[in-house]
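The complex appears here without one of its protein chains, the remainder shown in place.
Order of writing sets the chain letters: A, B and C. Residues in each chain are counted from 1.
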Amino acid sequence: MTVNADGAAAAAPYPAAPAGPPGPGREPEPAPELVQLLTPEGEPVEHPEYAIGESADEIRALYRDLVLVRRIDTEAISLQRQGELGIWASLLGQEAAQVGSGRALGPRDMAFPTYREHGVAWCRGLDPMQLFRLFRGVSNGGWDPADHNFHLYTIVIGSQALHATGYAMGIQRDGAVGNDPAGADGGTAGEAVIAYFGDGATSQGDVNEAFIWASVFNAPVVFFCQNNQWAISEPLEKQSRIPLYHRARGFGFPGVRVDGNDVLACKAVTRKALQAAYAGQGPTLIEAYTYRMGAHTTTDDPTRYRLQSELEAWKLKDPIERVKAYLVRAHGADAGFFQQIDREADELGERIRREVRSMPDPGPLEIFGNVYAEPHSLLAAERDQYAAYLDSFADTEQEAAQ
Amino acid sequence: MTVNADGAAAAAPYPAAPAGPPGPGREPEPAPELVQLLTPEGEPVEHPEYAIGESADEIRALYRDLVLVRRIDTEAISLQRQGELGIWASLLGQEAAQVGSGRALGPRDMAFPTYREHGVAWCRGLDPMQLFRLFRGVSNGGWDPADHNFHLYTIVIGSQALHATGYAMGIQRDGAVGNDPAGADGGTAGEAVIAYFGDGATSQGDVNEAFIWASVFNAPVVFFCQNNQWAISEPLEKQSRIPLYHRARGFGFPGVRVDGNDVLACKAVTRKALQAAYAGQGPTLIEAYTYRMGAHTTTDDPTRYRLQSELEAWKLKDPIERVKAYLVRAHGADAGFFQQIDREADELGERIRREVRSMPDPGPLEIFGNVYAEPHSLLAAERDQYAAYLDSFADTEQEAAQ
Amino acid sequence: MTEKSGPARLTLSRALNEGLRRALERDPKVLIMGEDVGKLGGVFRVTDGLQKDFGDTRVVDTPLAESGIVGTAIGLALRGYRPVCEIQFDGFVFPATNQIVNQLAKMRARSGGHLKLPVVIRIPCGGGIGAVEHHSESPEAYFAHTAGLRVVACGNSPDAYTMIQQAIASDDPVIFFEPKRRYWERAEVDTGADLSSALPMDRARTVMAGDDVTVLCYGPMVRTCVEAAIAARDGAGEARSIEVVDLRSLSPLDTGAIAASVRRTGRCVVVHEAPVFAGLGAEIAARVTEECFYHLEAPVLRVGGFSTPYPPSRLEEHYLPDLDRVLDAVDRTFAF
Partner (left out) sequence: MTEKSGPARLTLSRALNEGLRRALERDPKVLIMGEDVGKLGGVFRVTDGLQKDFGDTRVVDTPLAESGIVGTAIGLALRGYRPVCEIQFDGFVFPATNQIVNQLAKMRARSGGHLKLPVVIRIPCGGGIGAVEHHSESPEAYFAHTAGLRVVACGNSPDAYTMIQQAIASDDPVIFFEPKRRYWERAEVDTGADLSSALPMDRARTVMAGDDVTVLCYGPMVRTCVEAAIAARDGAGEARSIEVVDLRSLSPLDTGAIAASVRRTGRCVVVHEAPVFAGLGAEIAARVTEECFYHLEAPVLRVGGFSTPYPPSRLEEHYLPDLDRVLDAVDRTFAF
């Protein structure tokens, strides 16, 4: 993948189809368009449809989010190295896509994440400890999605796209769509769903079926694809020969590509798509064009399949640096502000380390808990047998001790 | 679905998305274009890309195909009513789509049908008796796909789209693509695959995954969707809110809509798509816009879900009548010609009735045959046990007879 | 509201229809979704008339994709709905396997008990109707082996009527098997009876009492086994007293009822249409043997499909267990 020095990823020549010359009737692809409101250097960009609407305070808050979610990530990686976590899926490089879209959500909107949306989790108010419970192996999830309108992580690629669409169909049945965005409430009376998935996930049948369902039922769902250019070791070309946001055209709803490293653009584009959903205009596919700057997970070794130079090029488009530059230049943010955020990050890091290290293991009989909502004879029997089996060791140990 | 009296299906207003007014950024759908070379009245139509290239004899042969495959269908329906077949999936109304595409295939091209492609089977040279074995319940298929490059019927909707794509990837590996259609052999040195499926099938994950595979690997496969407007009782709007041939745009390859009741247009469009495939230009999606004039199968009752008037409107676009009119007008076909075809059809009908009625049931131990290519201890044991069990009755009967 | 309630002789298909109707009436969160469930009323007419009466937001014709049906049903359940999905035929449940096995079955546990997934998946199952391939499968073992699901099968009209309502009322996901070749068989159903007094969904029922051997069965095989028991009682040969138990719940099994019967009779035959190899009968045989080891006069024998794909319909009478094959197995348990 070529990346121009000016960071205009959208202008980068898109990988052509593996085939030879275009045949008769092959439509040439239009040049991909990318919504960007801040350049990598932090310069604001004019856009015909989208504008920076945030106050200085709001942008500071977004900056804080970006820094803190990156810190969560950094701490997690080192905790994994120390054996405190079993694995970690890093969001490094994708903070803007996650914070931008996450902060665009209204309180009643429901988010369906994959396994990498720690930044969205943060925006929804989920305590990072919940994520660490999962990655430590203490739980397979365990939080209540209703608490923060943030569904459980889904590990089987693409499955949650259908859950999100079904949930959106429920919103329709509840009569919670169709509010006028031009009305007094600015469309905020509506509810919508956002479904997160990666570039690789677009190849799954389930994601495409979700597109069909959402389109046919005109469901209020925003499909938010973080195209981080890689699905583990496979570059985007293994999943698609055209830009991913074009996929939506085949299903009859709009697709838009946004600079996924631009938190303001991600927020604006998501907000607009949500408002269309609130207003009964149905689904939108957003492709956040970004980059997975770290390994796929802590068990992955990206040196086997990608060049360091690619990473270096993307470092120039860091999602945090451009906001920092913009805050300094446009809103006079000073060293004190940045220090304060860094302090907060340090505190967060300290809390994470402390709480993760002291996180207790679940008791063995929790295996049998919460499988069924109603009594289940077999499970009860297995539980009792296993409890008795464990007790038999206690007896033996006691005997030995006596 | 509205159908204009002039039969220009393409001009019929396409069902709008279930939603209200288009929202910001919703692209209006371009008016659907439909390739047609013969009007329902049998008038030739000029088309910028496609032309009638067939000689009078070739058109007579196509007419013969249409009449004979319709006769196969008629006979099958009445044989089913008489209890000679278990079920039948009628192709009534879809003869042109099947014969047009089927006759566009070269001998080395491979076809992957659904369960309704009796017309394609005919064009490939499969004895209709093979189909009757399946619908009578004597076999689940049983013919050798290699004999006529016509794969077995696939009943699980959409599954064969992936088989077709994989087969096309095999053609690539065999080096049998990339031949120049402008070259001496007219591209005929290439090989390609055609995958048949219905409008309903486009909703299956497998069909969409096939689009992805075909696109990413640029496989020589033509996806031939017979949009007969219905998936059992569900009209097209339950599967898509935009024309189906647009689906291809989302995957980066061309889609084209053809008048599925126009055998010449179907043949021309398929031929061109095949040639693109031979030449290494990858997949094409063809939507043959047609109509299922009969019931879904002989067990279906379409009066429960669709209006007679819809059927009446489509009768005016009958695939056979227009060729007849054209042959008379443009090629001076006379009553003798048509009588001869009808005689042939009668003979075919007679043979079908005779052979179906005398088709023997398979022997019970055939259940155990052909499951595995290599010896299988369990199956052998089960076979022996069941043979002994059957023998025990023979003994009893013998004893009783003695 | 349907006017009439009280005893009536209903086909199994109609009994399901009435049960679904009651559930739709009782709880506005109940939805029906699937292919052709609307105007057509399903290919077996189980949902006949329901869309007309409850509207197309509650009885939903879906796009043709089973993974989509189950996947969106999960989403609807997360939003508080109680979707009842119809899979048109047994063989078409497989595209939905991931959504059922990885998502539906595990999501409550994944949530630590915060979520409930009251999704019912109705599957017409089994052979015997002369259908083409993929229309006669018996996939219950796949789901019984999947922790987190409940799996039940109704065998007659009254059970169909109550069990579908119990399944919908359950806060757990339920795979609900319907014996398609019994859809047109009639039996007395009391649609006026109180649901709360009905036998719980996870309990087996002795449909014919007997002393010599216990025959365990479910779904389409219940009638077959009852016929076998009658023939064994009244037939020409040595009279045998067969106890026929309709398992009804396939996961969990009503082990108490099963073991009590086998301990008394000392012999056991399990009958199902699915292939014997690694079928549900294996679990039953293994469990019965564990629980009744010293009571068994013979090993538990299994009667079922062969280790072959379901054959073309002209051969299905050989594949499907029938009266003779059940009695043959019964005889063999006496030969031990």
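The rule we apply is simple: a contact is a pair of C-beta atoms (placed from the backbone, for glycine too) under 8 Å apart; a residue touches a chain by one contact, two chains touch by 3 or more.
Since the model is a prediction, treat every value here as computed from it, not as a measurement.
Trainee: Looking at the full complex, which residue from C:Gly19, C:Gly68 or C:Pro275 touches the chain that isn't shown here?
Mentor: C:Pro275
Trainee: Out of B:Ile52, B:Ala210 or B:Leu327, which is the one that touches the chain we can't see?
Mentor: B:Ala210
Trainee: For the full complex, which residue in B:Trp88, B:Tyr115, B:Phe132 or B:Tyr167 touches the chain that was left out?
Mentor: Checking the options B:Trp88, B:Tyr115, B:Phe132 or B:Tyr167, the one contacting the hidden chain is B:Tyr167.
Trainee: Per the definition of touch given earlier, which of C:Arg14, C:Lys29, C:Arg82 or C:Lys106 contacts the omitted chain?
Mentor: Touches the omitted chain: C:Lys106.
Trainee: Touching the missing chain, which residues of chain A?
Mentor: On the chain A side, contact with the omitted chain comes from 86-87, 115, 134-140, 155-157, 200-201, 203-206, 231-234, 238-239, 299-300, 304-305, 361-362, 364, 366-368, 371, 376, 378-379, 382, 386, 389, 393.
Trainee: On chain C, where is the contact patch with the chain that was removed from view?
Mentor: Looking at chain C, the ones touching the missing chain are residues 67, 91, 94-95, 97-98, 101-102, 105-106, 109-110, 133-134, 141-142, 144-145, 147-148, 251-252, 274-275, 277-283, 285-287, 289-290, 293, 298-302, 306-309, 336.
Trainee: Which residues does chain B use to touch the chain missing from this display?
Mentor: Within chain B, the residues touching the omitted chain are 139-146, 151-152, 154, 156, 159, 161-174, 205-206, 209-210, 212-213, 216, 369-374, 376-379, 381.
Everything that follows uses one rule, which is that only the chains that are shown with their structure count from here on.
Trainee: Count the C-beta contact pairs for A-C and for B-C, then tell me which is higher.
Mentor: More contacting C-beta pairs are found at A-C.
Trainee: In whole angstrom, what separates the CA-based centres of chain A and chain B?
Mentor: Computed from C-alpha means, the inter-chain centre distance equals 43 Å.
Trainee: Report the inter-centroid distance (CA atoms only) between chain A and chain C in whole Å.
Mentor: 41
Trainee: Let me have the rounded angstrom distance from the C-alpha centre of chain B over to the C-alpha centre of chain C, please.
Mentor: The computed centroid separation for chain B versus chain C comes out at 36 Å.
Trainee: So which stretches of chain A touch two or more other chains?
Mentor: Where chain A meets two or more other chains at a single residue, that happens at 205-206, 209, 212, 216.
Trainee: Could you tell me which residues belong to chain C and also touch two or more other chains?
Mentor: Within chain C, residues 62-63, 65, 67-68, 95 contact more than one other chain.
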